[in-house]
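In this view, the complex is presented without one of its protein chains, the others remaining in place.
Going in written order, the chains are labelled A, B and C, and every chain counts its residues from 1.
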Amino acid sequence: MNDISHLAHVEILTNKFEESLDFFTRVYGLSESGRDATSVYLRAWDDYEFCTLKLTRSETTGVAHIAYRASSPEALERRIKVIEGMGCAEGWIDGDLSHGPAFQFRSPAGHLFEIYYETKRYQAEGAEKPALKNVAQRYHARGAAPRRIDHLNILAPVVEDIETFMTTALGSKVTEKIVLDDGRLAGCWFTVNNKTYDLACTCDFTGVPARFHHVTYATDQREDILRAADIFLENGVHIETGPHKHAVQGTFFLYVWEPAGNRVELANAGARLILDPDWEPVIWTESDRKKGQAWGLKTISSFHTHGTPPAPAPSDE
Amino acid sequence: MNDISHLAHVEILTNKFEESLDFFTRVYGLSESGRDATSVYLRAWDDYEFCTLKLTRSETTGVAHIAYRASSPEALERRIKVIEGMGCAEGWIDGDLSHGPAFQFRSPAGHLFEIYYETKRYQAEGAEKPALKNVAQRYHARGAAPRRIDHLNILAPVVEDIETFMTTALGSKVTEKIVLDDGRLAGCWFTVNNKTYDLACTCDFTGVPARFHHVTYATDQREDILRAADIFLENGVHIETGPHKHAVQGTFFLYVWEPAGNRVELANAGARLILDPDWEPVIWTESDRKKGQAWGLKTISSFHTHGTPPAPAPSDE
Amino acid sequence: MNDISHLAHVEILTNKFEESLDFFTRVYGLSESGRDATSVYLRAWDDYEFCTLKLTRSETTGVAHIAYRASSPEALERRIKVIEGMGCAEGWIDGDLSHGPAFQFRSPAGHLFEIYYETKRYQAEGAEKPALKNVAQRYHARGAAPRRIDHLNILAPVVEDIETFMTTALGSKVTEKIVLDDGRLAGCWFTVNNKTYDLACTCDFTGVPARFHHVTYATDQREDILRAADIFLENGVHIETGPHKHAVQGTFFLYVWEPAGNRVELANAGARLILDPDWEPVIWTESDRKKGQAWGLKTISSFHTHGTPPAPAPSDE
Partner (left out) sequence: MNDISHLAHVEILTNKFEESLDFFTRVYGLSESGRDATSVYLRAWDDYEFCTLKLTRSETTGVAHIAYRASSPEALERRIKVIEGMGCAEGWIDGDLSHGPAFQFRSPAGHLFEIYYETKRYQAEGAEKPALKNVAQRYHARGAAPRRIDHLNILAPVVEDIETFMTTALGSKVTEKIVLDDGRLAGCWFTVNNKTYDLACTCDFTGVPARFHHVTYATDQREDILRAADIFLENGVHIETGPHKHAVQGTFFLYVWEPAGNRVELANAGARLILDPDWEPVIWTESDRKKGQAWGLKTISSFHTHGTPPAPAPSDE
């Protein structure tokens, strides 16, 4: 088992708290586990932890921190040693409603990460108890109702720096990458386990540090995403692009903007997993990428400019 | 990373070789990678290895051997040491068309297992090259066309023995189990990675050693399984039960018998994975199991009796 | 255009009014259009009429009446003349919240039918207005959320009598039928338009008159039915049989019992329509039916006995 078991949660900032919360619960279909002074703790119905999305009231948007769970206390210690050696450590925090002490550190692009082992599991009670005992919570069928958190996408001016950071700090493997004709990385996809990716980093041209591209939850079926498209349509949610199939990673996707502007995705990877212990990263060239998405859809231009918090002009926003 | 990366392949015996081969390639939708004097090497379109199902001409049916791939040469050595200490080692073999040297050993119920590290990767050529470079082979859309091997189910008179064997020899985790009211195990589900299971063992009451229950490939969507049901129907394949959803493990399933009688499944787990490093096995009781499958289908009686090779009467066969 | 355009609505009796209403609205996903002293008027989100299911408080269960809409006032008159000639006319009623004057008549098995032309169309207002102007109401995604009423199944001691009745009174076509070895009809499927059937009649062996087998709404996709199965499971709804595919008519189905015991189906016919003006009824023999449903599921025994209102013992209830 790897030292780091899985992507655990993300803290998202919103300057339209009530609207964002309504979106994430009623339309997107997450459930509230608890709340404190500034945040509501959300999760999908089969996320085993208390929180996979911490929604926090703020004057801006974007990502506040990104958390991974270690596989054991010893594994956590091993990672902290490595991170301290990298010179990017921020130190321990006490944790919050959703987990125990966490060790924080910062990416070269300014994103705050944390790792922890002690977690709070979600305990379904009353009407939320599932009919089948092997899922975390009943399938509530509210809104898009994805099953679990899937991955994040962060923006960075130098993707190579994030590649070094993720593979060193977390021991992530690179599963796919986009290499421009001049040799620079335009995008890089990482995983700590058998999922094909749990974090992606794509290139930010705006100069704004620590920007966020999107958070994604996984649906069980592609049909759930087609159905969600109608739910978004009927609820006035801005659909940015999709449903369609990515060439990179082959996931079926749909991107929307929650009311405060943070990009949110639903995705389905089918039965695709990375099982090969010696998996070699798939390299996509500029020429490959000119073909657009898997079935020919051109990548929408806002995909290269819109992030949160928003960048000052020139941009499309 | 665990010492053992994943279930790799299974060798299935058939006394109706041509019919079985026609079923597995034309109807079930596997592809032939190669053949030798006694066997054809088959794989699903996104299996990265040369072979995940070795179909072997025989006078009987059932499973000849079960193979897992180690994550490194060192991990392989670690496992061999453990296995030698268990007293069930059979020793090295040279390998075959699909992989290098393998170390064999035997389960308490008589099933032959092997582990190896050196493998032969499938290299798509000519018309089999995929349009997208992150899959092993083009999606050929022939027959049921599952994506990859998923899991096996073996039969044993004492499931507890297999539980000890799997967790010790391979370091498998138990993810779910059925515990009878008298405390005995009726079934146990194992995994070496984030898949919810790669091998299941259920109780054999016939006294015949080393019997096989089924091999399963994973489809990307549940709709692929509904479509496959029509393909099986139109091709005169015996559909034993399904499509339906298992209570245990929650997979959507369809069981058929290939022409020689070996049971073959298609399954879809949706986005369900075991990510928690401290996952506690889910325990199903007799009372739970009396509810049948997830949506109430009664477990078909042949499920408790039919295995390969067939057992002498009394049985349903 | 035929004189009779389509099946319009059914009035269902319930002796557990509040529970039935909760089931039909929150779980099954119909919407309330209005209510009067004894009934709530329900419809699916794309039913164009004000009501397709009138749920009525009663001391028993079953069907109170079945309504078809005529294609014009003249067509209505033509049908009434025929029905009066048949000797089964009951005469005019004033209508109710959902439609204007209707002409009632009775089937040989005692079921009350009515036909009418003047209807009340559903007018979506406020939050119920759809994003797309070609559907009747927004897709609300509540519960199983089927699109429209599909068909009914009634029980009769002599199916041949219903065959004569339907084809004469409504001008229905027979699309499929089950003929027993002794020549008697065990089931008969009727349509007045391009749908493959809007009413089925199967044989009742209990001697209780005018019994009801089930009402069915159509979903857009089979996946909607698989998803609904989980919704029923999580809401404690009795799932009787399915999901599976019927041999007769080829529809994908799921049967449940609403709290008062009336059987309710969800079905999907795919793209199947009857377009041939000279369609010859498909005849299923006893031998055909012994194969069970399309993929081999045995027809559940309660399907032959359970109807509403319940029949006195001997029965399975």
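Keep this in mind: a residue touches a chain if its C-beta (ideal position, glycine included) is under 8 Å from a C-beta of that chain, and two chains touch if they have at least 3 such contacts.
Fair warning: this is a prediction, and the values are worked out from it, not measured in the lab.
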item: Partner chains on view for the chain not depicted; value: A, B, C
item: Of B:35, B:78, B:120 or B:138, the one touching the omitted chain in the full complex; value: B:138
item: Hidden-chain contact residue, picked from the options C:96, C:114 or C:150; value: C:150
item: Per the touch definition above, residue among C:218, C:237 or C:256 touching the missing chain; value: C:218
item: Residue ranges of subunit B at the interface with the undisplayed chain; value: 130-132, 138-141, 143, 221, 223-224, 227, 230-231, 233-234, 236
item: Residues of subunit C in contact with the chain not shown; value: 1-2, 5-6, 46, 48, 69-72, 131-135, 146-148, 150, 176, 193-195, 218-223, 247-250, 268-273, 275-277, 282, 284, 288, 294
item: Interface with the unshown chain - residue positions in subunit A; value: 222-223, 226, 229-230, 232-233, 239-245, 252, 294-297
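By our rule, only the chains that are shown with their structure count from here on.
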item: Interface composition of copies subunit A and subunit B: same or different, split at half; value: same
item: Separation of mean Cα positions, subunit C and subunit B [Å, integer]; value: 43
item: Centre-of-Cα separation between subunit B and subunit A, whole angstrom; value: 32
item: Subunit B residues counted as touching two or more neighbouring chains; value: 222-223, 294
